[in-house]
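What you see is the complex with one protein chain gone and the rest in place.
Moving on to chain A:
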Amino acid sequence: MIVVRLTLREAANRKVLLVGAVISVAFLLLFWLGFAVGFNEAATEPDPLESAAAATLMTVLGLYAVQFLASFMAVLLASGAVAPEIESGRLHAVLARPLSRTSWLAQRSGTFAGLAAMYIVVMSLAILGIASGIAGYGAISPGRAVALLALEVAVLVALGTALSVRLSAIAAGVVVIALYGAAWIGGIMEIAGAVLDKDGLERIGVAVSLVIPSDALWRGASYYLQSPVYAAATSVEDGIPFAGSAAPSGLFVAWALAYAAGWWMLADRWFRRRDL
């Protein structure tokens, strides 16, 4: 666990934690203000579905922003996991100790994934807490949503770590962010394909979500974040933009788990074979 502590200290001293906390507090204040104002206006509507829709929309989009921040945090941390340590020579002193490369990599990438997942948990609780406090909001399944979001950052950390064994921090970061963007476009294509009833478009979107499952995991999480009343009353055509309208299949979740594990094992294999 020494490398975990060392990595946490590094994150703390690189101001990642401080900057993340400051921005998050600012974001939560803004969300609280926006939610309070928005919900008060919606609450005057006679149709109870209107206020449920307003609360769901604001909660889901708030967590969409959280997901976005957590993903970037995961990518930025993981894409510099290995290469800069080798280039600077910091790694050599540590690996000259009785510590296997696999253990070092597991502790380091595990710490990054843990930090990003912790951020997800704290922010999700805060957002859902604000929504619940103001509007009495209850999501379909906050636990499943948070688990899927944590899996999303794990996927990004595993991918970023693997690339950081082979590429510089900047190159690895650019590749992962580009893939993350591709997943986002793929998600929009899938939704657009469903709305417009174009199978080809939908199939491309599904294929992209298999190549990089980050956005599909978000869409799965976003379904569980909706209020049950709202989810029952809407379909994909009139759903929230960028959000999913159905629970993810067990097969897809299994694929995403295998995806993260696969990239991590590849990272380990590449790292063990590499000359330092």
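Here, a contact is a pair of C-beta atoms (placed from the backbone, for glycine too) under 8 Å apart; a residue touches a chain by one contact, two chains touch by 3 or more; residues count from 1.
Quick note on the criterion: contacts and distances are computed from a predicted model.
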Quiz item: The complex has one chain missing from view, so what does its UniProt entry call it, picking from "Efflux ABC transporter, ATP-binding protein", "D-galactarate dehydratase / Altronate hydrolase, C terminus", "NADH-quinone oxidoreductase subunit H" or "Sodium/pantothenate symporter"?
Solution: "Efflux ABC transporter, ATP-binding protein"
Self-check item: Candidates A:G89, A:G200 or A:G250 - the one touching the absent chain
Solution: A:G89
Practice problem: May I ask you to list the residues on chain A that touch the chain which is not drawn? | Solution: 2, 6, 9-10, 12-14, 88-90, 92-100, 273, 275-276
